[in-house]
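Each remark here refers to the structure printed beneath this line.
Every protein chain of the complex appears in place save one, which is left out.
For chain A:
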Amino acid sequence: MGEVEKMKKEAEGLKTEIEAARKAVHDTDMAAAAAGLAPAPRVQLKTRRTLKGHLAKIYAMHWCTDNKLMVSASQDGKLIIWDSHSGNKINAIPLKSSWVMTSAYAPSGNLVASGGLDNMCTVYNLKTPVVKIIKELDAHTGYLSCARFLNDADILTASGDTTCALWDIETGKQKTVFLNHIGDCMCLALSTDMNTFVSGACDSLAKLWDIRDGQCKQTFQGHTSDINAISFFPTGNAFITGSDDCTCKMYDIRSDQEVIGYQDAQLNSGVTSLALSMSGRLIFAGYDDFNCNIWDSLKGEKIGVLSGHDNRVSCTGVPSDGMCVCTGSWDSFLKIWN
(Lines give C-alpha, C1' and ligand atoms only; values in the text may rest on other atoms or scores of the structure.)
Protein backbone atom coordinates (compact mmCIF):
# COMPACT_ATOMS: atom_id res chain seq x y z
CA MET A 1 0.00 0.00 0.00
CA GLY A 2 1.42 3.43 -0.91
CA GLU A 3 2.28 5.85 1.88
CA VAL A 4 -0.57 8.20 0.99
CA GLU A 5 -3.03 5.30 1.02
CA LYS A 6 -1.79 4.18 4.45
CA MET A 7 -2.19 7.71 5.83
CA LYS A 8 -5.68 8.07 4.36
CA LYS A 9 -6.64 4.90 6.19
CA GLU A 10 -5.13 6.21 9.41
CA ALA A 11 -6.99 9.51 8.97
CA GLU A 12 -10.31 7.70 8.50
CA GLY A 13 -9.56 5.61 11.58
CA LEU A 14 -8.83 8.69 13.66
CA LYS A 15 -12.04 10.39 12.54
CA THR A 16 -14.01 7.31 13.60
CA GLU A 17 -12.15 7.29 16.91
CA ILE A 18 -13.02 10.95 17.55
CA GLU A 19 -16.70 10.39 16.76
CA ALA A 20 -16.82 7.37 19.06
CA ALA A 21 -15.12 9.29 21.88
CA ARG A 22 -17.62 12.14 21.52
CA LYS A 23 -20.53 9.70 21.56
CA ALA A 24 -19.12 8.02 24.66
CA VAL A 25 -19.44 11.22 26.71
CA HIS A 26 -22.79 12.22 25.20
CA ASP A 27 -24.80 10.96 28.17
CA THR A 28 -27.41 13.74 27.81
CA ASP A 29 -27.99 16.94 25.88
CA MET A 30 -28.36 20.45 27.29
CA ALA A 31 -32.10 20.75 26.70
CA ALA A 32 -32.76 17.50 28.58
CA ALA A 33 -30.38 18.54 31.36
CA ALA A 34 -32.22 21.88 31.64
CA ALA A 35 -35.70 20.37 31.69
CA GLY A 36 -36.04 20.98 35.42
CA LEU A 37 -34.93 24.62 35.25
CA ALA A 38 -37.41 27.43 35.53
CA PRO A 39 -37.87 28.99 32.11
CA ALA A 40 -36.23 32.34 31.53
CA PRO A 41 -38.74 35.20 31.79
CA ARG A 42 -40.23 36.46 28.53
CA VAL A 43 -37.76 39.17 27.65
CA GLN A 44 -39.22 42.44 26.38
CA LEU A 45 -36.64 45.07 25.76
CA LYS A 46 -37.25 48.63 24.63
CA THR A 47 -35.21 50.76 22.31
CA ARG A 48 -33.52 53.33 24.54
CA ARG A 49 -31.37 54.99 21.90
CA THR A 50 -31.36 55.11 18.12
CA LEU A 51 -27.95 56.30 16.98
CA LYS A 52 -28.22 58.13 13.68
CA GLY A 53 -25.23 59.36 11.77
CA HIS A 54 -24.02 56.74 9.35
CA LEU A 55 -25.10 57.21 5.74
CA ALA A 56 -24.87 53.62 4.56
CA LYS A 57 -25.00 50.02 5.79
CA ILE A 58 -23.42 49.36 9.17
CA TYR A 59 -21.26 46.25 9.13
CA ALA A 60 -19.71 46.10 12.59
CA MET A 61 -19.79 47.48 16.09
CA HIS A 62 -17.76 46.83 19.24
CA TRP A 63 -18.13 48.07 22.83
CA CYS A 64 -15.30 49.71 24.74
CA THR A 65 -14.52 48.09 28.10
CA ASP A 66 -15.78 51.28 29.82
CA ASN A 67 -19.32 50.12 28.91
CA LYS A 68 -20.15 53.58 27.59
CA LEU A 69 -18.23 54.19 24.37
CA MET A 70 -18.58 52.05 21.28
CA VAL A 71 -17.22 52.02 17.74
CA SER A 72 -19.28 51.33 14.62
CA ALA A 73 -18.15 50.85 11.02
CA SER A 74 -20.15 51.59 7.91
CA GLN A 75 -19.65 51.35 4.19
CA ASP A 76 -20.18 55.11 4.14
CA GLY A 77 -16.42 55.01 4.81
CA LYS A 78 -16.50 56.06 8.46
CA LEU A 79 -15.79 54.68 11.88
CA ILE A 80 -17.88 56.49 14.47
CA ILE A 81 -17.10 56.48 18.19
CA TRP A 82 -20.35 56.99 20.11
CA ASP A 83 -21.11 57.87 23.70
CA SER A 84 -24.00 55.44 24.15
CA HIS A 85 -25.36 57.21 27.25
CA SER A 86 -25.78 60.62 25.64
CA GLY A 87 -26.09 59.33 22.08
CA ASN A 88 -23.43 61.83 21.01
CA LYS A 89 -20.74 61.18 18.43
CA ILE A 90 -17.29 61.54 19.97
CA ASN A 91 -15.31 60.94 16.77
CA ALA A 92 -15.90 60.28 13.11
CA ILE A 93 -12.84 58.66 11.55
CA PRO A 94 -12.62 58.62 7.75
CA LEU A 95 -11.50 55.28 6.31
CA LYS A 96 -9.09 55.00 3.37
CA SER A 97 -11.22 52.13 2.09
CA SER A 98 -14.98 52.28 2.57
CA TRP A 99 -15.39 48.50 2.14
CA VAL A 100 -15.16 47.86 5.84
CA MET A 101 -16.25 44.57 7.42
CA THR A 102 -15.00 44.76 10.99
CA SER A 103 -14.14 47.18 13.76
CA ALA A 104 -12.63 46.65 17.19
CA TYR A 105 -11.98 48.65 20.37
CA ALA A 106 -8.80 47.92 22.34
CA PRO A 107 -9.42 46.99 26.00
CA SER A 108 -7.43 50.08 27.06
CA GLY A 109 -9.75 52.38 25.11
CA ASN A 110 -6.69 53.94 23.43
CA LEU A 111 -6.95 52.27 20.02
CA VAL A 112 -9.51 51.12 17.48
CA ALA A 113 -9.04 48.99 14.39
CA SER A 114 -10.90 48.44 11.13
CA GLY A 115 -10.53 46.27 8.05
CA GLY A 116 -12.38 44.79 5.12
CA LEU A 117 -11.97 44.28 1.38
CA ASP A 118 -8.67 46.16 1.45
CA ASN A 119 -7.22 42.96 3.06
CA MET A 120 -5.63 45.13 5.75
CA CYS A 121 -6.20 45.82 9.42
CA THR A 122 -5.72 49.53 10.14
CA VAL A 123 -5.01 50.54 13.75
CA TYR A 124 -5.86 54.07 14.93
CA ASN A 125 -4.76 56.00 18.03
CA LEU A 126 -7.74 57.78 19.60
CA LYS A 127 -5.66 59.67 22.14
CA THR A 128 -3.72 62.00 19.86
CA PRO A 129 -5.34 65.45 19.34
CA VAL A 130 -6.43 64.24 15.89
CA VAL A 131 -7.10 60.52 15.46
CA LYS A 132 -4.04 59.04 13.68
CA ILE A 133 -3.34 55.78 11.87
CA ILE A 134 -0.52 54.09 13.81
CA LYS A 135 -0.19 51.00 11.60
CA GLU A 136 -1.57 49.31 8.55
CA LEU A 137 -1.25 45.55 9.04
CA ASP A 138 -0.83 44.25 5.54
CA ALA A 139 -0.11 40.58 4.83
CA HIS A 140 -3.44 38.82 4.43
CA THR A 141 -4.24 37.82 0.87
CA GLY A 142 -7.98 37.96 1.44
CA TYR A 143 -10.53 40.28 3.06
CA LEU A 144 -10.38 41.07 6.76
CA SER A 145 -13.59 39.73 8.33
CA CYS A 146 -12.80 40.21 12.04
CA ALA A 147 -10.21 41.80 14.33
CA ARG A 148 -9.85 41.71 18.11
CA PHE A 149 -7.20 43.41 20.29
CA LEU A 150 -5.50 41.43 23.03
CA ASN A 151 -3.91 44.67 24.29
CA ASP A 152 -2.35 47.79 22.75
CA ALA A 153 0.53 45.72 21.34
CA ASP A 154 -1.21 42.65 19.89
CA ILE A 155 -4.20 42.07 17.67
CA LEU A 156 -5.83 38.93 16.22
CA THR A 157 -7.37 38.94 12.74
CA ALA A 158 -9.54 36.53 10.73
CA SER A 159 -9.40 36.65 6.93
CA GLY A 160 -11.05 35.47 3.74
CA ASP A 161 -7.64 33.97 2.87
CA THR A 162 -8.66 31.12 5.32
CA THR A 163 -6.09 32.09 7.95
CA CYS A 164 -6.18 33.89 11.26
CA ALA A 165 -3.15 35.80 12.46
CA LEU A 166 -1.65 37.35 15.59
CA TRP A 167 0.14 40.63 14.83
CA ASP A 168 2.70 42.74 16.64
CA ILE A 169 1.21 46.19 16.09
CA GLU A 170 4.49 48.03 16.64
CA THR A 171 6.45 46.11 13.99
CA GLY A 172 3.42 45.55 11.79
CA LYS A 173 4.38 41.90 11.33
CA GLN A 174 2.46 38.66 11.87
CA LYS A 175 3.83 36.84 14.93
CA THR A 176 1.78 33.71 14.35
CA VAL A 177 -0.37 32.48 11.48
CA PHE A 178 -3.15 30.03 12.33
CA LEU A 179 -3.57 27.60 9.46
CA ASN A 180 -6.19 24.87 9.26
CA HIS A 181 -9.52 26.21 7.96
CA ILE A 182 -10.32 25.35 4.35
CA GLY A 183 -12.80 28.16 3.86
CA ASP A 184 -12.86 31.93 4.42
CA CYS A 185 -12.54 32.74 8.14
CA MET A 186 -15.53 34.90 9.04
CA CYS A 187 -15.33 35.53 12.78
CA LEU A 188 -13.27 35.05 15.90
CA ALA A 189 -13.70 35.36 19.67
CA LEU A 190 -10.93 35.69 22.24
CA SER A 191 -11.06 33.82 25.57
CA THR A 192 -10.93 36.01 28.69
CA ASP A 193 -7.55 34.54 29.70
CA MET A 194 -6.27 35.40 26.20
CA ASN A 195 -4.54 32.03 25.82
CA THR A 196 -7.00 30.71 23.25
CA PHE A 197 -9.48 31.89 20.65
CA VAL A 198 -12.21 30.29 18.57
CA SER A 199 -12.85 30.96 14.88
CA GLY A 200 -15.74 30.26 12.52
CA ALA A 201 -15.38 29.85 8.76
CA CYS A 202 -17.11 29.17 5.45
CA ASP A 203 -16.00 25.53 5.73
CA SER A 204 -18.85 25.35 8.34
CA LEU A 205 -16.35 24.44 11.06
CA ALA A 206 -15.44 26.18 14.30
CA LYS A 207 -11.90 25.73 15.60
CA LEU A 208 -10.21 26.30 18.96
CA TRP A 209 -6.65 27.65 18.74
CA ASP A 210 -3.80 27.96 21.23
CA ILE A 211 -2.42 31.49 20.78
CA ARG A 212 1.05 30.64 22.11
CA ASP A 213 1.85 27.58 20.03
CA GLY A 214 -0.29 28.48 17.01
CA GLN A 215 -2.00 25.09 16.86
CA CYS A 216 -5.59 24.16 16.22
CA LYS A 217 -6.50 22.10 19.29
CA GLN A 218 -10.07 21.11 18.50
CA THR A 219 -12.46 21.22 15.53
CA PHE A 220 -16.23 21.43 15.94
CA GLN A 221 -18.67 20.24 13.27
CA GLY A 222 -22.42 20.49 12.92
CA HIS A 223 -23.22 23.55 10.89
CA THR A 224 -24.08 23.03 7.24
CA SER A 225 -23.07 26.47 5.98
CA ASP A 226 -20.82 29.46 6.68
CA ILE A 227 -20.35 30.37 10.33
CA ASN A 228 -20.72 34.17 10.48
CA ALA A 229 -20.66 34.82 14.22
CA ILE A 230 -19.01 33.35 17.28
CA SER A 231 -18.89 34.27 20.96
CA PHE A 232 -17.57 32.65 24.14
CA PHE A 233 -19.89 31.73 27.00
CA PRO A 234 -18.68 33.72 30.06
CA THR A 235 -16.96 30.71 31.69
CA GLY A 236 -14.82 30.19 28.60
CA ASN A 237 -15.74 26.48 28.55
CA ALA A 238 -18.30 26.84 25.77
CA PHE A 239 -18.99 29.05 22.78
CA ILE A 240 -21.97 29.88 20.56
CA THR A 241 -21.92 30.10 16.77
CA GLY A 242 -24.36 31.62 14.26
CA SER A 243 -24.54 30.44 10.66
CA ASP A 244 -25.99 30.94 7.18
CA ASP A 245 -27.76 27.60 7.84
CA CYS A 246 -30.20 29.73 9.94
CA THR A 247 -29.22 28.12 13.24
CA CYS A 248 -27.08 28.94 16.23
CA LYS A 249 -25.29 26.22 18.16
CA MET A 250 -23.55 25.94 21.49
CA TYR A 251 -20.39 23.84 21.55
CA ASP A 252 -18.81 22.72 24.82
CA ILE A 253 -15.01 22.74 24.66
CA ARG A 254 -14.46 20.13 27.38
CA SER A 255 -17.00 17.71 25.83
CA ASP A 256 -15.60 18.50 22.40
CA GLN A 257 -19.04 18.66 20.72
CA GLU A 258 -22.26 20.49 20.01
CA VAL A 259 -24.48 20.41 23.09
CA ILE A 260 -27.55 22.34 21.93
CA GLY A 261 -28.94 23.97 18.78
CA TYR A 262 -31.10 27.08 18.47
CA GLN A 263 -33.43 26.77 15.52
CA ASP A 264 -37.01 27.23 14.52
CA ALA A 265 -38.78 25.78 11.47
CA GLN A 266 -40.14 29.21 10.62
CA LEU A 267 -36.74 30.86 10.69
CA ASN A 268 -35.18 30.67 7.29
CA SER A 269 -32.78 33.58 7.36
CA GLY A 270 -29.09 33.34 8.04
CA VAL A 271 -27.59 34.44 11.35
CA THR A 272 -25.26 37.40 10.92
CA SER A 273 -24.17 38.22 14.45
CA LEU A 274 -24.61 37.24 18.07
CA ALA A 275 -23.91 38.36 21.63
CA LEU A 276 -24.58 36.88 25.06
CA SER A 277 -26.02 38.54 28.14
CA MET A 278 -23.57 38.67 31.04
CA SER A 279 -24.88 35.57 32.84
CA GLY A 280 -24.79 33.65 29.55
CA ARG A 281 -28.49 32.82 29.81
CA LEU A 282 -29.61 34.98 26.88
CA ILE A 283 -28.34 34.86 23.30
CA PHE A 284 -29.08 37.84 21.08
CA ALA A 285 -28.80 36.68 17.48
CA GLY A 286 -29.13 39.04 14.51
CA TYR A 287 -30.67 37.62 11.33
CA ASP A 288 -30.96 38.56 7.65
CA ASP A 289 -34.75 38.94 8.16
CA PHE A 290 -34.22 42.29 9.96
CA ASN A 291 -34.84 40.87 13.45
CA CYS A 292 -32.71 40.00 16.43
CA ASN A 293 -34.07 36.89 18.16
CA ILE A 294 -33.49 36.23 21.85
CA TRP A 295 -32.81 32.61 22.83
CA ASP A 296 -32.68 30.89 26.23
CA SER A 297 -29.17 29.42 25.96
CA LEU A 298 -29.88 26.52 28.35
CA LYS A 299 -33.30 25.40 27.11
CA GLY A 300 -32.91 26.22 23.43
CA GLU A 301 -36.18 28.16 23.26
CA LYS A 302 -36.85 31.48 21.57
CA ILE A 303 -38.05 33.87 24.28
CA GLY A 304 -38.16 37.25 22.63
CA VAL A 305 -37.39 39.35 19.61
CA LEU A 306 -35.96 42.81 18.99
CA SER A 307 -37.86 44.28 16.05
CA GLY A 308 -37.24 47.75 14.83
CA HIS A 309 -34.67 47.70 12.11
CA ASP A 310 -35.69 48.17 8.48
CA ASN A 311 -32.96 46.01 7.08
CA ARG A 312 -30.61 43.15 8.01
CA VAL A 313 -29.18 43.21 11.55
CA SER A 314 -25.46 42.95 10.81
CA CYS A 315 -23.89 43.29 14.24
CA THR A 316 -24.80 42.85 17.90
CA GLY A 317 -22.91 43.55 21.10
CA VAL A 318 -23.43 43.48 24.85
CA PRO A 319 -21.05 45.59 26.98
CA SER A 320 -19.13 43.82 29.75
CA ASP A 321 -21.45 45.12 32.48
CA GLY A 322 -24.39 43.55 30.65
CA MET A 323 -26.53 46.69 30.96
CA CYS A 324 -27.89 46.71 27.43
CA VAL A 325 -27.62 45.19 23.98
CA CYS A 326 -26.70 47.14 20.86
CA THR A 327 -27.83 46.14 17.37
CA GLY A 328 -26.44 47.63 14.16
CA SER A 329 -28.12 47.31 10.79
CA TRP A 330 -27.90 47.78 7.07
CA ASP A 331 -30.60 50.42 7.64
CA SER A 332 -27.67 52.64 8.85
CA PHE A 333 -28.87 52.86 12.46
CA LEU A 334 -27.65 51.44 15.74
CA LYS A 335 -30.16 50.77 18.47
CA ILE A 336 -29.54 50.31 22.19
CA TRP A 337 -32.04 48.13 24.04
CA ASN A 338 -32.70 47.18 27.64
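The rule we apply is simple: a contact is a pair of C-beta atoms (placed from the backbone, for glycine too) under 8 Å apart; a residue touches a chain by one contact, two chains touch by 3 or more; residues count from 1.
As a working rule, contacts and distances are computed from a predicted model.
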item: Per UniProt record, name of the chain withheld from view ["Spermatogenesis associated 17", "Serine/threonine-protein phosphatase 2A 55 kDa regulatory subunit B", "NADH-ubiquinone oxidoreductase chain 4" or "Guanine nucleotide-binding protein subunit gamma"]; value: "Guanine nucleotide-binding protein subunit gamma"
item: Residue, one of A:25, A:56 or A:133, that touches the chain absent here; value: A:25
item: Touch list for chain A against the chain that is not drawn; value: 3-4, 7-8, 10-11, 14-15, 17-18, 21-22, 24-30, 33-34, 37, 40-41, 43, 45, 48-49, 68, 84-85, 180, 215-219, 233-235, 237-238, 252, 254-257, 259, 277-282, 297-298, 318, 321-325, 336, 338
